[in-house]
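All protein chains but one are shown at their positions in the complex.
Here is subunit A:
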Amino acid sequence: MDIQFEQVGYTYQPDTPFAFCALKDINLTIKEGSYTAIVGHTGSGKSTLLQHLNALIKPTAGVVKIGDRLITTDTPNKNLKEVRKEVGIVFQFPEAQLFEETIEKDVAFGPKNFGVEGEELKKVVRDSLQMVGLDDSYLERSPFELSGGQMRRVAIAGVLAMKPSVLVLDEPTAGLDPRGRKEMMGMFYDLHKEQGITIVLVTHLMDDVANFADYVIVLEKGQVIKQGLPKQVFTDTQWLTTQQLGVPAATTFAQQLMARGFQFDTIPLTTKELAQEIAKILRKSGEQV
């Protein structure tokens, strides 16, 4: 299911002194089965854009196409459930959305709203909890007695349990420890690879973008200022620095090597690529000697 933005604009509180234009003339496509990363400053409109992906807010200008559904300014609030089932959003600090007495009930809440019942519901809950690394012993516990990181997992399981075909992640690892971060990102990547789930990731961590994403959209002041493959976006490091966006650690390191005379065929984005490039260069220089 593709998601397409055509000249989408969004203004908060229009016609008041508080009116604020968060998005202007956005044109982009999130392809089915892709792993798209959206980067940009705080306040560049990323979160506003996210909420358009499942019609939580409707554009004040332009059209959002979610699969076959057209969402415009006049789209009524009825019958948007199918859209929300297809596009699951994990918001920033999703642990704030937990409310049921037991973890089982909380994870089941989403699928239940979409009409999943009985044995299927139980299975879905167990499977999703397992995916986020929590075993069945957690089922009967209260979500409020868990640690912050575990609450995050339960909340994410609650979204995964809806079996969305598009998964939107708004800084899913903010405030997690390095290990938790790695596990979580790995889990999302596996979902993407194995089940073909489309993933939209909003993040400030360029390393995550380099490691996982196959498409990058750069937002600034509510406008798309660049989009393309990670290679294309990260090639112009100077431009990224003027936009005050980082570059992946591997790329920074590669640049420092380049300043000392190394020549790379392609700019490496990940540690793996960097290692391969260096190995290549070493091999070459070995042959020359």
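Rule of thumb we're sticking to: a contact is a pair of C-beta atoms (placed from the backbone, for glycine too) under 8 Å apart; a residue touches a chain by one contact, two chains touch by 3 or more; residues count from 1.
Everything below uses one rule, namely that contacts and distances are computed from a predicted model.
In the listed set "Energy-coupling factor transporter transmembrane protein EcfT", "Hydroxyquinol 1,2-dioxygenase", "Light-independent protochlorophyllide reductase subunit B" or "Multisubunit sodium/proton antiporter, MrpB subunit", the entry agreeing with the UniProt name of the missing subunit chain is "Energy-coupling factor transporter transmembrane protein EcfT".
When the omitted chain is restored, the residue from A:I103, A:M162 or A:M184 that touches it is A:M162.
Contact with the undisplayed chain is limited, among A:P17, A:G261 or A:G286, to A:P17. The residue from A:Y10, A:Y35 or A:F91 that touches the chain not shown here is A:F91. In the full complex, subunit A touches the omitted chain through residues 13, 15-17, 51, 54, 56, 77-78, 81, 84-85, 87-89, 91, 94, 96-99, 109-110, 112-114, 144, 158-159, 162.
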